[in-house]
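What follows is one structure encoded as structure tokens, with my remarks underneath.
One protein chain is absent from this view; the other protein chains keep their places.
Going by the order they are written in, the chains are A, B and C; count residues from 1 in each one.
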Amino acid sequence: MQEVTEQKKEYVPTIVAFCCNWCSYAGADLAGSSRLTYPANVKIIRVPCSCRVNPMFVLKAFQRGADGVILCGCHPGDCHYVTGNYYTRRRMSLLFSFLNYMGIEKERTRVEWVSAAEGAKFSAVMNDFAKKINELGENKRLQDLRVKEERDE
Amino acid sequence: MNKVEELIVKRARELLSSKEVDKVIGWKKGEFYFDPSPAVFTSEEELKDFVYNGFCGANLSKYLVQELKKGGKIAVFLKPCDTYSFNELVKEHRVDKNAVKVIAIECQGKLDIEKIKEKGVSAVTETEENGEEVIVSSLYGSAKFRKEEVLLEKCLTCKSKKFAVADETIVVNEMKETANDRFSGVEELERMSEEERFAFWKGELSKCIRCNACRNVCPACTCVKCVFDNNASGMATKAPADTFEEQMFHIIRAYHVAGRCTDCGECSRVCPQHIPLHLLNRKFIKDINRLYGDFQAGEADEGKNPLIEYTEKDADPTAAVNGEVRHA
Amino acid sequence: MTKQNQIENITRLSGTDPKKCMKCGKCSGRCPAYKDMDIKPHQFVMYLEKGKIEKLLASKAIWNCLSCMECVERCPRGVAPAGVVEAVRDTVKRAIGGNGIKAEDIPPIVDEFIPQQLLVSAYRKYNK
Partner (left out) sequence: MQRIGVFICWCGSNIAATVDVERVSEAIKSEPGVVFSANYQYMCSENGQQLLRNAIKEYHLTGVVVGSCSPRMHEATFRKAAEAEGLNPYMVEIANIREHCSWIHKDREEATEKAIILVRTAIAKVKLNAPLTAGESPVTKRALVIGGGIAGIQAALDIAEAGFEVDIVEKNPTIGGRMAQLDKTFPTLDCAACILTPKMVDCAQSDKIDILTYSEVEDVKGFVGNFKVKIRRKARFVDETKCTGCKICMDNCPSKKGLNEFNMNLNNRPAIYIPFAQAIPNVAVIDPEQCLKLKSGKCGLCQKKCGVGAIDYTMTDKIIEREYGAIVVATGFRPINIDKFNEYGYSENKDVITSLELERLMNAAGPTNGVLLRPSDNTHPKVITFIQCVGSRDLTDCGKPYCSKICCMYTAKHAMLIREKYPDTEVHVFYIDVRCPGKNYDEFYRRACEQYGVDYIKGMVGKVYNQNGKLMVQGSNLIENEQVTIPSDLVVLATAIEPEPSVRKIATLLTASIDTNNFLTEAHPKLKPVESPTAGVYLAGVCQGPKDIPETVSQASACAAKVIGLLVKDSLKTNPCVAQSDESMCNGCSQCANVCAYGAITYIDKEFRLGGGKTETRRVAYVNPAVCQGCGACTVTCPSGAMDLKGFASKQIMSEVEEICRK
């Protein structure tokens, strides 16, 4: 674990990106092989389909101190599993709207459709999202403070 | 004894004596007039304690889940809003409708003893509904209130006086639909800024003591094992340690019942800390109506809820959250 | 008004998206006033799509169109050529500020058998 230095470093937000295996993860791979950069604080978790992402994963991320959570899936109609992302779309629409209702900034959550051919889009989306999260700064509203304490010890 | 109660008890007696049913689920006299509680009656003698008065707000549908496991045919008395919960339980195979006789009963809105106490009336001995007025008798005399002053929160914004299911009905007086908009509370919050909303919920939810009353009373919460009790879920928690966990618990609970919640209002009614939990569920209901078209859970005992449905033209989450879209 | 504004204005007034036209010509195949029109129904849509506003504004056909809506009815792609004609007509009328037919001037014999849309377009079309 890193030690807290006396000098206050600029805050680097943590961003969790869930990517479906068939489109968005491949899109991220294409962004890589095309050398299209995006900030290093974006970390990708591979899931078979965007519909595998349980709202609890999103909440868990925030609990553990993530500052932004983004889900990427195949474009609607192109889902490898035919209908998976249609369910994702409804679930996350309702969840994100609800989180905003609880007072969580709506820019902290996002769903984007990125195909396996859209390396450029993947990179653009991540740059944009990271920029927004940077502007928002640290997520203080939906964070388990004990996790922070553990970390600061 | 009021007329409706008379008819209900008479019917319960008939059903038990004719052995048409083995059990009746209703309300039983409590220590006081104002604290009747749900109860199972298996014999005619037991029916002497049966009550149906202004304080029978409890939704009996959920009790069927456990009682049916013991076998036999059951008659249950359901108020209009309770019938929706019943249908939802049938839809999810929690209740076998063939083993149940649903007797739909009149409801003019149920009373909130806390509100009456706040008005300075204690030791209530009887209440009488008289149109838009309620006469409350107590050991110390009687008082008259306008109905909306003393109704339960859930009854102030009653969603419908229609019975979603009924094998038979016991209705003496006409039931009037409530004019109140049940989404006005949600809208009020939506108008606030994100900071204000967060402050509001932080204030409300930090009152939570995780007594699980909301979960235990909720007819949609009938899981054999709740995620919060399941170690494999990664979400298992017992008591709340801080505001985060209260938020987490209530967010997930509201999400899990989204599309299945009939808005029966039991969660708010039973919350000992008076947290307006219905405002959480109604946000989901309101968003579902806005994005996917009007949907009332429990209107029918089959079909899909909006979260296990989709159309190709559904809104994208960003547009949905920004409120830019509306169901055509 | 710039030309781009005019294009946008006419497109908006017409309530139709000219890009949806697949150029089958069914509108002109059906049009009962075809012979009298210097610009044909399908050309109205095409000129709007290509932004040839001058041609549209100079057309005489806007005064020959019967507003029978057959072209709208028959279009397989949901385009409304008559809507474009109407939009051009409106634009021209507004520019010259002419006064159209008044309701009182309609002879009483023309009663409920006449389509309302025809009456409306007649009010706009004819100078007294």
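What we mean here is this: a contact is a pair of C-beta atoms (placed from the backbone, for glycine too) under 8 Å apart; a residue touches a chain by one contact, two chains touch by 3 or more.
Here the structure is a predicted model, which is why all the values come from computation and not from measurement.
In terms of the touch definition stated at the top, the absent chain reaches A, B, C within the entire complex. The chain that is not drawn here is touched, among residues A:66, A:94, A:114 or A:142, by A:66.
For the chain left out of this panel, the touching residue among C:23, C:60 or C:94 is C:23.
Although one chain is not drawn, the whole complex shows that of C:15, C:78 or C:115 it is C:78 that touches it. Within chain B, the residues in touch with the undisplayed chain are 69, 91-94, 222-227, 230, 232-235, 256-257, 304-305, 307-308, 312. As for the chain not pictured, it touches chain C at residues 22-31, 34-35, 40, 42-43, 70, 74-78. By the touch criterion stated above, the residues of chain A touching the omitted chain are 1-2, 14, 16, 21, 25-26, 28-29, 31-33, 35-38, 40, 43-49, 51-57, 60-61, 64-66, 80-84, 87, 91, 123, 147, 151.
Methods note: only the chains that are shown with their structure count from here on.
Each chain's centre was taken as the mean of its CA atoms, and the one lying most distant from chain A is C. Averaged Cα coordinates give chain B a centre that lies 58 Å from the centre of chain C. Rounded to a whole number, the gap between the C-alpha centres of chain A and chain B is 36 angstrom. Across the interface of their complex, chain B is touched by residues 55-56, 59-60, 63, 76-77, 83, 86-87, 89-106, 109-111, 113, 141-146 of chain A. Note for the complex: chain B touches chain A at residues 186, 189-190, 194-202, 227, 233-235, 241-242, 244-245, 247-248, 251-252, 254-255, 258, 280, 283-284, 287-288, 291-292, 306-312, 314-318, 320-322.
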